[in-house]
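Removed: one protein chain of the complex. Kept in place: all other protein chains.
Entry: chain A
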Amino acid sequence: MLFFSFFKTLVDHEVTIELKNDLCITGTLKSVDQFLNIKLDEIRVKDEARYPHLAAVKNVFIRGSVVRYVHLPANAVDTALLEDATRREAGNAAGGKGR
């Protein structure tokens, strides 16, 4: 659940989602759920001429399974905290097995 929590901290930041079909959508991250489905507001599409079907679309819900990359604003990510959380989560997973 680490990345779910992480994405929750990025709400209201501007992110770019690259889909597995190479479509790049930039927008304000509005919400994310446990499958990492993502909702973006006020979207812009890179290379708009190639995707005329998105011309009149204002916000999108993207299914988590089709996302290739999420481009994040670097200043919104605390990598040290993220590293700590990763170790803690890994520790929890290892410790949890015997329970």
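Keep in mind that, in the parts below, a contact is a pair of C-beta atoms (placed from the backbone, for glycine too) under 8 Å apart; a residue touches a chain by one contact, two chains touch by 3 or more; residues count from 1.
Note that contacts and distances are computed from a predicted model.
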Which name from "DNA repair protein RAD51 homolog 3", "Probable cytosolic iron-sulfur protein assembly protein 1", "DNA replication complex GINS protein PSF2" or "U6 snRNA-associated Sm-like protein LSm1" does UniProt give the chain that's left off?
"U6 snRNA-associated Sm-like protein LSm1"
If you put the missing chain back, which residues of chain A would it touch?
1-2, 4-6, 8-9, 11, 19-21, 30-35, 37, 39, 43, 52-63, 65-66, 68, 81-82, 84-85, 88-89, 92
